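Quick notes on the structure that follows.
Complex shown without one protein chain; remaining protein chains in place.
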Amino acid sequence: MSQTAAQRFLQDAALKSADLVHREIIQRGMDSYDSAHLKGRARIKDWEAARQKCQEIKREAVNHLDRYLLQFEEKVISRGGHVFWAANAEEACTYVKNLATRLGVRTVVKSKSMVTEEIHLSPALEKAGIKVWETDLGEFIVQLRDEPPYHIVTPAMHLNRGQIAKLFREKLDPGIESDDPVDLMAAARRILRQAFFAAEMGISGANFLVADAGVVAISTNEGNGRLCTSVPRIHVVVTGIEKIIPRLEDLAVLWPVLATSGTGQGITTYSTLIGGPRQPGEVDGPEEFHVVLVDNGRSQLLADAEQREVLHCIRCGACLNICPVFRHVGGHTYGTTYPGPIGSVLTPHLAGIKEFKHLSYASSLCGACSSVCPVKIDLAHHLLQNRRNATAARATKSSERLMFRAWRYAMLHPRMYALGGWSMRKALRMIYSLGLAGSILDPMRVWNRHRSPVPLPSESFRARWRKSRGAN
Amino acid sequence: MPHQMLVPRKVSLFVPCFVDQLLPEVAVDTVKVLRRVGYAVEFPEDQTCCGQPAFNTGYWNEARPCAEHFVRVFKHAEAVVCPSGSCVTMVRTFYPELLAASPLREDAIAVASRTFELSEFLVKVAAVTQVGATFPHSVTYHASCHGLRELHLRDEPLQLLRQVDGLKLIEMVRSEECCGFGGTFAAKFPDISAAMGDSKAESVAASGAEFVTATDPSCLLHLQGILSKRHAPTRTIYLASILAQQSLAQEKP
Partner (left out) sequence: MVPEPAAAGSDRVIVGPTINEPVIFEPVVDPLERFQQECVGNLMECALAADSAASAQQLSKVLQSLPEGETFVQDDPLLRLLIDLAAPERPIRWSSQGAPGEASQATVTLAEALIAQTGSILVTASCGGRGASVIAPCHIVYATLAQLVPDLATALSRVSQQRKLDRNSFACVISGSSRTADIEKILVQGAHGPRRLVVILQTGT
C-alpha cells in the first residue's frame, strides 16, 4: 500500500527534526543569511515603503494579468520571438520537447527555474534522449545527486564541502583532490564550460516579465544565466504567468528588494533583460527565442479574490529562511516543488487540496513569514484560509469533525465545559497515579512523548474564584 | 486600537480555557497585579473559550458560535483583560473576519477594541510600568509570536520587567523564534513541535537565566514540559506571576 503525501511528510519530518547534524548545518546557513539580510536591509532607507511599493506593483500586475501579458507578447513577437501559452505542465513540456526534437537539439544547458521543476521538464527532455545540464552550481550539485533542490534560492545548502567534493570525485573526475569551495567551483566551471559551448538550446526561467518593454528579466550571480542565453542558438524561457510586471521602471525597486530578501545583496550581480533573438546588427545571440507562459493552476488561483495575492510571490526565499518549521524539517521533507510557507500555501492550489492540505497544517502560525515577505503576502493568514477550505471541502477526518462538534457544544454550555475540564483532570490524575503516563490509555500520550506531563491542579481558576467569591 | 477611551477603573477578566484548567495561578496573579494598580476585577462566570482552537484548525463554523458567546458575555465590559497574547489576537485580529456575516458583528468589533493583553493594558491603557514588584532573579524573555507579530508587543513586557526590583533581564538569542507549541500543531506534528521547543530550550539554556518568561502561558506550558524532560534548571514563569511577587516591605500589611 503506497503512502499518502501526508504520511510521508510526517515520517520524514519526524526523522529530520530529530537529526541534530542537519539542524546544525541549516542553523549555520540561516545565521549567515540572517546577518547578510540585515546588512542588505540597512541599505534601504524605508523598508516598509519598499514592501508597500512592491505589493502595489504586483497587485496591479496580477489584477490586470491578461492585459499586461498581451502587451508583453506583442513586443516579443515584434522582435521575432515566439510566445506559447501552456495551459498545464504537459502542454509546456510537449512544446519544448517538440521544439528541441525539431531543431536537432542533443544538449540543453539550463539556468535555475523553479517552474521547470514544477512541470518536470528535465525528465521529459531526457526521455526524448536529450542531455540536460543544470548550470547553477547548487542545481548542478543536486542534479548529480539525483535529488530535488533543497531550497528555492540555495539548492544545496544541506551539504557540506566534504560531501560535495566526494560527489564530484565520484560523478565527474576522480582527480579532484581538494574540498575547498574555490576549487570545487573551478571544477564545475571547467566541466560546464564544455556544455555551454556544445549545447544547442539554453533554457532559463524568468524572475520578471516586463510588459511595457516586452522583456524577460533574469537575475543570477554566477553568470550561468548569461551564458545559457548568449551561447546556444536557441533560447527558451519557461515561466509562470504571474511573473508579469507593468513597467521597466518597476525593477528599480523590485531588483533591490529581491536581492535583499534573497541573499542580502543590494542587487544580483547579473540583472539581465532579454526581449528576443539576436536582432540584425547584433554581434551574437540566439537565432530563436521562445517564451513558454505556464498556467498550471495559476488562473484558478487568480479567480480567487481572497487568495489571489499568493500569485504576487517573487520567489525570494525569505519566508523559507525565517520559518522555524523549515529550519527543523528542511526543504526535502515537504516533498513538493515549493517548500516552506509559500509552498504550504501554494501547493494545495496547484496540486490539489486533498493531497496536500497537510502542509497548511504543518505550521504553528507564528506569522514570521508574513512579517518578512517583501511583497506583503499575509502567508500565515492564507494558511488559515487553506485550513478553512479543507474543512469546507470535507477533506478532514470525520473523527476530528465530530470532536469539534462536541467541543462547540461544551463551549456554548459553561457548566458542561467546567464539568468536562474537571473530569479530564481527574481522569489524567488517575491515569498518572497508576503509572500509565504515555501508555495507550493516556490521552496526553503525544504530549508526554517529548515533554513531562502538564500540571493537574485540583481546582480550576473558576472554581477558586467562585469559592472565594473573588476575594483572593 | 483606541487609547483615547475613558480610563476604566474596572476590568473584566477573560481567562483562557487552558489557564482556567491547568494554570490557574496565571489568572490568580493577573488579578493580583490588576488590583494592585487600582482596578476592580470582575470575572463573568459564563465565559468559556475565545474559539481559537476550532478557528485555527479550520473549523470556522464551530468557532463562530463560540465567538458569539464570548461577545455576549463581554458585551458590557469596560475593558477586557486577558493573560494571553494569542487569545487576544483571536478576538482583535480575527473576530471581525469570523463574524463578518453575524448579527453580532458590530458588537464584536466594539468588544475587540476593548480587549487587551495584560502587558499592553498595563503600559498603554493604565499607563504604568512600575507595579511595585520584587523578583531578585535572572530572567530571560521569549517573545511569544501572536503578541509580537499581531499585537505588536515589543517593548511593553520588557518595560514592565525592567521596573521589577532586583530582576536581572538577560537577552536570549533568537528570542523571536517560535517555541513550537502552536496549539493543535503540537498534536498533529508532535515531532516538529518538540524539535522547535528543543531549539528554544537551547536558546534559553544559553542565556544562563534562572527563569524564562513570556506573554503567552501556552508557550510556557510547552517549554516547561520540554525543559523538565531535559532536566534543565531553568523554570518558566508567566509575566504576571513575576509582577505579582513582592518583597515583605511592599506587601500590604
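Quick notes on this one:
Read from first to last, the chains carry the letters A and B; within each, the first residue is number 1.
Simple rule for what comes next: contacts are C-beta pairs under 8 Å (C-beta built on N, C-alpha and C of every residue); 3 or more make two chains touch, one makes a residue touch a chain.
Quick caveat: nothing in here was measured; it's all calculated off a predicted structure.
Within the entire complex, contacts from the absent chain reach the displayed chains A. Only one residue in the set A:Gln55, A:Ser230 or A:Ser452 touches the chain that does not appear here, and it is A:Ser230.
Considering A:Leu15, A:Ile77 or A:Leu248, the position touching the chain not shown turns out to be A:Leu248 (whole complex).
Here one chain is not drawn; of A:Cys93, A:Val215, A:Leu258 or A:Leu379, the residue touching it is A:Val215. Only one of the listed residues, A:Lys127, A:Lys171, A:Arg193 or A:Lys467, touches the absent chain: A:Arg193.
The missing chain lies against chain A, touching residues 28-29, 32-33, 44-46, 49-50, 52-53, 79, 135-138, 141, 154-157, 159-161, 164, 181-182, 184-186, 189, 192-193, 196-197, 212-215, 221-224, 226-227, 229-231, 247-249, 251-253, 255-256, 263, 266-279, 282-285, 289.
We take it that only the chains that are shown with their structure count from here on.
Note: centroid distance chain A to chain B, computed from Cα atoms, is 33 Å.
Put simply, chain A touches chain B in their complex at residues 10, 13-14, 17-18, 23, 324-325, 327-329, 361-368, 370-371, 384, 386-391, 396, 400-401, 404-405, 407-408, 410-412, 414, 417, 421, 424-425, 446-447, 449-457, 459-462, 464-466, 470, 472. On the chain B side of its complex with chain A, the touching residues are 15, 17, 19-24, 27-28, 31, 41-43, 45-49, 51, 53-62, 65-66, 69, 145-146, 149-150, 176-178, 180-197, 199, 221-222, 224-226, 228-229.
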